[in-house]
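All remarks here apply to the structure that follows.
What you see is the complex with one protein chain gone and the rest in place.
Naming follows writing order (A, B and C), and every chain is counted from residue 1.
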């Protein structure tokens, strides 16, 4: 950390900072400038935080220098990680730096038929992991809130039929146990990225976690949320960029495509892209999926629905027909152009 | 609702929209323009939502016209509401359109002494409700997370000594019961505004709710979050503007002062301002408090701490000494200039 | 400045930074930490900027510590400034820390009658400076672009009739001369805050400048824009907060009320608020004006129009009737509550 003293700081102010830093076992290096003095701190950063140096007399500013997350940082774990999703009967699907994984399914589980049909569309287009929501966090209490436990059972049946592992969202710490029983991967949604009790409960559940970025969260806050999961002993975390809130109204959110290489430079965790929720527009899903593959995302996760007009959730962004065929083609062709293989070829096969 | 057809929409596309609207019991009025056709819908808006009109062939856009919230809307409840906070031994403090209420206390409950000292500073400055956090949602898992149940007991003791009611945050649905047992008002924090399970649990707790605006939330989403609480039969909701996230780095968040009159035009619920968390800067708390009173806020809620240098949370924004005296003066003088009386004069006295 | 070295930086990397800093006459203080080294720089900051230290091998980050503006900074000019607006026949109206100034008029000059009527409404409500646009920067080339030079003449006639000085916008460096001939104060609008050629031309014109904040600009960038004017020898600059662009759609922009005390802490220049353009909503102008006075703004500038329904520009935000009377009352009463007097009482009277 670096402490910047105000121009009007006195020698006593400077001495006080040095003294307190030394009291907690740190070292302080004082550099006196023409108009102001700066003090570099060396030692245990957590002990410095507790000093509240920003509140000291004469202190103008405090700059943190090292990253505040540890377990998910690439600094102590330079090799990028692969997370494996699945179970004996489905095999294990990798999400990581060698492969490219296509995940798809309906936004919400509505009926057994609709879910199975969407999953079969997804598999036919090349998907190796099925998505689908049983618990839906909705801005309005008057919108469809999901089927709950009944939806989990439908997803489990779809897994049996398709042979593909399933990822689904959990929105309440009290539901983690039942969701973990049915699902192969637990999704933490954008509205819950800073629901720390849920992050901890999910971290204890013994399943891989798909952690969506908060629509209002910086990349640093997102990695700190992953640190909450990692602290429970679970490093099987996949990060998902899904758009941030900006002033631009043409898309529902603004896909922050730069987040993919930024995360890859800072963290060893896999990072993927959700072009459907980022844009909210079906006509943008194919070009944004292409961009995600080319930028180096480890996977994409896409909404498909057999009958978007009847969808109970986010129908306008669900793919079918022509667009899904175009997407399937991009998924087959582009990963090779950026040095990746289809995740299917690296799967650990079912027992 | 208004459905805007694309320029290339066919007569069949138009007929299909009209037909589906009529099937669910609505009426559709077709206006044919030079380059495009618009269709006005009359009837039950919820049934129209389920149609997913945006997914229909030939539909370019769908505009919603009426507000999506009901119970908290001023449309069906034109008179502005007063929420009463307290219990027999403290009396009941109003937050509403006639009065101005000053709420203050430490960001976090750290020790019995620090909490009591802060509460006494607050009361001496004119506060009639004490704030203090026992459960702290923190971006980093390495930051102080609050004392939990032990902190609640400290707050209850402070209430006994000061005679003032207490508001404190609840961050997990599983803690609502114990927090409601000790506190007089339950705060839902900015990170949990869209934690719908928590909103519903808090709505069932039988205590007034202080609902902070999500730092990334529109005013409409905030009112929809209040609707989640109201649907459980609890209309004792106070809304708190606490800054939104923008590109400006000089303040921690940008206080959206306009939100106060915007909410007052749309909803009957009281609305208050938190200048401490909005700015994160002690030197801005007094001017922003003045602005909040003048714009017509029903209350302000401010961090005070006897020893900001030792605060375990948000020390840089806590007031003491000169600034607290200036604030006390503003709280005494300005409300009268905008037609309000001190909440203390309207209290329902202790039994 | 502080240079933060990457964890993998070598001794050569560190030596190279020190060497280059010393070559340009600076001093470098090296603090070696457990995982990384930081280097504090002392000396002429401009010479350091040219080094491009961020591009050096082993450098992770560079933090600037002192403010990048000088002439407008409060650091070397602690007393807050007053800017005087007017000419012999109108007298000089102050905008500064002792007084509160009310500026009003139509968004656009449309006809002599409309402009005079609006100016008389403004004067009757307590305004001492008249605003009105002759050159209008409009997002669409199909919107009304202003009357140009004819509008300037109308404004001059209105000055003659009302005896009040006039502020009007200049949008092109080629028009500065003619605008300066007719106007008493030159406004640089939000879209031109970073039009540096225009800033320099306006700085040369020998008139006070009203510099609106760019709707996308940080406060630091705004003060740097003022520095462009100040560098031409003109320190008669008044800063105007007029809302920034955020995700909130309820208001046209989000009034950043905190900008007023933030600017007052950083700069000696007067700072005022435009509640009309910030909100775009007539019903918010009175509460936001109250907030602006209470927060400590040196003036407000408000749109009034005798017939908003016929206004060629921004009719929805123009005041008349009841709202204007409410505003007049706030302007009379509130400044006293925050220790200011009406600017009229401090005027330097006409010759």
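Rule of thumb we're sticking to: a contact is a pair of C-beta atoms (placed from the backbone, for glycine too) under 8 Å apart; a residue touches a chain by one contact, two chains touch by 3 or more.
What you see is a predicted model; the values in this text were computed from it and never measured.
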Considering the complete assembly, the absent chain touches shown chains A, B, C
Per the whole complex, from B:10, B:66 or B:160 the residue touching the absent chain is B:66
Among the options C:151, C:214 or C:275, the absent chain makes contact with C:214
Contacting the left-out chain: of C:184, C:227, C:256 or C:298, that is C:227
Missing-chain contact among B:20, B:36 or B:174 belongs to B:36
On chain A, the omitted chain is touched by residues 216, 218-220, 244, 246-251, 254-262, 265, 278-279, 283-284, 287-288, 290-296, 333-334, 337-338
Note that chain B touches the chain not displayed via residues 2, 4, 7, 29, 31-36, 38, 40-43, 61, 63, 65-66, 75, 245-247
Even though one chain is not shown, chain C touches it at residues 46, 49-52, 54-56, 68-69, 137-143, 171-174, 191-192, 194-197, 214-216, 221, 224, 227-228, 231, 245, 308-312, 315-316, 318
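The rule we apply is simple: only the chains that are shown with their structure count from here on.
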Taking shared numbers over all numbers used, above half giving same and below half different, the chain A and chain C interface sides are same
So, in whole Å, the Cα centroid of chain A is separated from that of chain B by 28
Dist(centroid_CA(chain A), centroid_CA(chain C)) in Å evaluates to 40
Touching at least 2 other chains, the residues of chain C are 246-247
